[in-house]
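Missing here is one protein chain; the remaining ones are kept as they sit in the complex.
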Amino acid sequence: MIQLDGVSRTFSGRRGTVQALSGIDLQVDEGEFVAVVGRSGCGKSTLLRLVAGLLEPTGGKVRVNATRREIAMQFQRPALLPWRNVLSNVLFPVEIFGWKRKQHVAKARELLDTAGLAGFEKQMPHELSGGMQQRVSLCRALIQRPKVMLMDEPFSALDALTREELTVELQRIHARERTTTIFVTHSIDEAVLLADRVVVLSPRPGRIAEIVEIGVPRPRSLGQNEHTEELARCSARLHELLMQNTDETITQPAG
Amino acid sequence: MIQLDGVSRTFSGRRGTVQALSGIDLQVDEGEFVAVVGRSGCGKSTLLRLVAGLLEPTGGKVRVNATRREIAMQFQRPALLPWRNVLSNVLFPVEIFGWKRKQHVAKARELLDTAGLAGFEKQMPHELSGGMQQRVSLCRALIQRPKVMLMDEPFSALDALTREELTVELQRIHARERTTTIFVTHSIDEAVLLADRVVVLSPRPGRIAEIVEIGVPRPRSLGQNEHTEELARCSARLHELLMQNTDETITQPAG
Amino acid sequence: PDSSADLTEVKYLTAFNAFGREAYAFVADEKGYFAEQGLDVEISIGTGSGENMAALASGAADFAPVDSTGYILTKATGKVTGITAVSAVQQKSMVGFMTLDGYGITTPKDLEGRVMGDQSGATTTLLFPTYAKLAGIDASKVEIVPVNAGELAGALAAKKVDVIGQFVVGKPLIEKAAGGKAAISLPFSDVITDLYGNVLLTSEKTDPALSAKFNTALIKGLEYAITNPVEAGQILNKAQPETDAAVAAKELEIMAPYARGEGAKLGEIDNERVSRVIEILTDAGSIPAGKKPAEFIQPVA
Amino acid sequence: MVAVALPVLFLLTLIGAWYLLVRLYDVPPQVVPSPETVGSELVRLPEYLATQSWYTLREVWAGFAIAVVIGVALALAISASRVVDQAVSPILVGFNAIPKIAIGPMLVMWFGFGMQPKIFVVVLLCFFPIVLSTVAGLRSTPADLIELTRSLDASRVKTFLKVRVPWALPQFFTGLKLAISLAFVGAVVGEFIGGGRDGIGYVIVAAKANIQTGLAFAGIFLLALMSIASYYALVALERLLLPWSRETTS
Partner (left out) sequence: MVAVALPVLFLLTLIGAWYLLVRLYDVPPQVVPSPETVGSELVRLPEYLATQSWYTLREVWAGFAIAVVIGVALALAISASRVVDQAVSPILVGFNAIPKIAIGPMLVMWFGFGMQPKIFVVVLLCFFPIVLSTVAGLRSTPADLIELTRSLDASRVKTFLKVRVPWALPQFFTGLKLAISLAFVGAVVGEFIGGGRDGIGYVIVAAKANIQTGLAFAGIFLLALMSIASYYALVALERLLLPWSRETTS
């Protein structure tokens, strides 16, 4: 479904050059759920942008076996349109795709409901809390019913409880629709809970340090499960991998 | 140091009225570290804004025993100035206060260093990743050396490792400077690790559900500690409290 | 210029723009007539009677020619104060109508039923009822459309109007604007004989000795310009390259008889004729009765 | 209340100052008339002045409407294509510098003395701020939002309609407010060079030529009044249409 061959990406500006990603080889199969973890600034968002076709790689090849419209991207920042209320922000992709608005209003309300935003349909984005804005943007991505879902820290502004609820919901959707998903997160728990494989990126330049397979059947939940041990093992391994990267000297933007 | 008496706050707009906070009584003593947890949208940011004097309460009284300049606020969103590079964004409060820029450049660099942003001083905000922007805004708040520090989910966009490093740093600063701190977070671990007391807000309207005392001596760290049991107990209690709120029906903005 | 320290500085405005009819001031300057009188004259371009009178009244300019009729009308009705006429640039008024060959207007009578374009506030419009009465035509049968001075020639050429208010000296320019078509003028002086053309105005506060010196030089320039129109046209063109030397020469040729008039000295202005003008205007109901020539002119010695 | 009381108060102060200046400095009345003269002219010719003002107001709004259509079309073309921008913008700037007085002969030749030439001048004077402000607005869309539309594979047209245009509206309104002010200037210039005896601009110019300074100033007063009314009509429209813009800024 998604294939990256030796992909690298450099940003060059007036203030020097930053190599964000280097030599990334990754294949994501149809229906697979891949989590990406790595330190802040290691190139996770850049990776998603490359897959979404929003950035061109400066080296290597990115191939995605889906049309642009079949790929949904949830950005790290909510990116809501300030002149639209919550409901019509969620319906934005529907309008862009030229779908019938009427047919999707119910779906949008349902999504907002699930996200705990029932009753806020008419509010404007600036009247929402940070976490609420993030949930609106999640609903906006989900209404597309995409074949490929790219999520950039979708739950970062949410409390543990809402996070859990939405994690469950996400697993349900993934089970039902077999959406190929790349999910960037800072939470190892989340990664282990949701993903088939977890990609660990090492920072500057972002390289794949290791890919950890989570061989636990679904549906999963943390703590109350016969596979607790396996999950704990994966978590520990991920921790360890992320720790390793600390030793590496943080490189500066080459001037 | 900080005293809230029966504070409530309502937002009324053309799309109805939302009661964000109601009947909040809270006292924070000098040097105390208070964490605030609660579901997304329950009024945590509103609480901080009230303490910072950025919002007027619609009911009750807010008293803070510090001048405005002695209060530093880290916002939920980075709010960096797009025309200033990283270093000069960090130095922004210095300029506003009319302090000597020269004397603070070293301090700013040191903070950026600690935050893992060495070498990025000259980059512009839009060239940074989400987490990097958040760290810049943290440095900007810290350069004030405030008596009162209000932090709104300061680590939400950071990976576990960076988070841990900065938590340690924050504890160190708090131990050294005795900064009175209110710290909004979604991470129960973080709350338990850092706070003297954890305020649990129940959602809509935000009320104080309970205040949990963390009676564990400092410095603390998770897992490798003789007080593990006590910490675990606190965590469990907080989880439980947050869970309770789920039952409450989520109220809508009254139309 | 280095001797300008001991010259008296004088600000002069042309009547309107820098057409050939204004060349005499440039000639006086070029030939050194002003300097002879100990004057350092700065020639600026006038933008019309009203502006010129306002400039003189406010002291922004020292001398400026203005159409005599317009001046008397304005001053008699109290709209301007503190200025006076010292001499006459043209003994005979050059105001009139102009039309093009083929438009079917050759006599005043032909004006009836036609559309006339004229600048608002122009003497032609103001005096048209008087003109009509003396010429025996029905003024109410002529429609007057206000047209900006700069667009008159174009409007006539495009036949948006049949006839325009225009100084007789405007003939060569109108013909040029019409692409060479012959222009026909109907001068007011054919019907109303006593009107002066432009008179030289100055503030009532101006030193008469200065007025006399300036007038002497200016009239000397006028004499030279109408006697040597081709050279005068070139002098003008040298100073103001926007002008057309040939057109200017032709204008001056047409102007010569109007400047000289019949029997008077060049530049002369006298009470008797002014009182006749006042009579005409009083009869026409344009000015209140009882005005005296001395209120309008202070001829130079 | 206050929104009306304040400018009226300020205006009265200005009129007082004017009165004093005219008195103290002995300004000749043919240069600046005293306020009473102006007032008495307004009272003397109410009907005539109303008719002429109404004529000008119609010119202004007709020309303004046309300028909005043309201006927006040009702005869309310019911001949609670099090539159009580079080819057209300099020409537009140069074109805008052409003195309107210079096109008098063409106006008279093409249109005669009706309302059209005046509307034409109004359009010429006021389309440029609309173009410039709209282009600036269309270009100021945050990179975030454009990334969003790109991720949705939105067509250029949809991106324009759904994101760039709404985002540009506040700046577009700045352009409109400038344009309506210039439209009044245009109407007067049009009435000046376009001939005919209609419109308050004609009244001003004719009165001035006849040294009826009082009447000229009365006309100027009415012109200013219409200009203020039109401007604040746009301000009201902006408040009505763009509450979000005021709510998200501070």
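Letters A, B, C and D mark the chains in the order given here, with residues in each chain numbered from 1 onward.
Everything below uses one rule, namely that a contact is a pair of C-beta atoms (placed from the backbone, for glycine too) under 8 Å apart; a residue touches a chain by one contact, two chains touch by 3 or more.
This is a predicted model, so every value here is computed, not measured.
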Touching residue (missing chain; options D:123, D:152 or D:185): D:185
Contact with the hidden chain (one of C:51, C:67, C:118 or C:162): C:51
For chain B, residues in touch with the removed chain: 52-54, 67-69, 71-73, 75, 77, 79, 81-83, 92-93, 95-97, 124, 126, 144
For chain D, residues in touch with the removed chain: 2-3, 6-7, 9-11, 14, 30-32, 83, 86-91, 93-102, 104-106, 109, 128-129, 132-133, 136, 139-143, 146-147, 170-171, 174, 177-178, 181, 184-185, 188-189, 192, 201, 204-205, 208, 216-217, 220, 223-228, 231-232, 245, 248-250
Chain C residues that touch the omitted chain in the full complex: 11, 13, 17-19, 42-47, 50-51, 54-55, 58-61, 149-150, 153-154, 157, 173, 176-179, 240-244, 247
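One rule holds in what follows: only the chains that are shown with their structure count from here on.
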Geometric centre: closest chain by C-alpha means: D
Mean-CA-position distance for chain D and chain A (Å): 50
Where chain A touches two or more other chains at once, by residue number: 77, 124
Per-residue multi-chain contacts in chain D, two or more chains: none
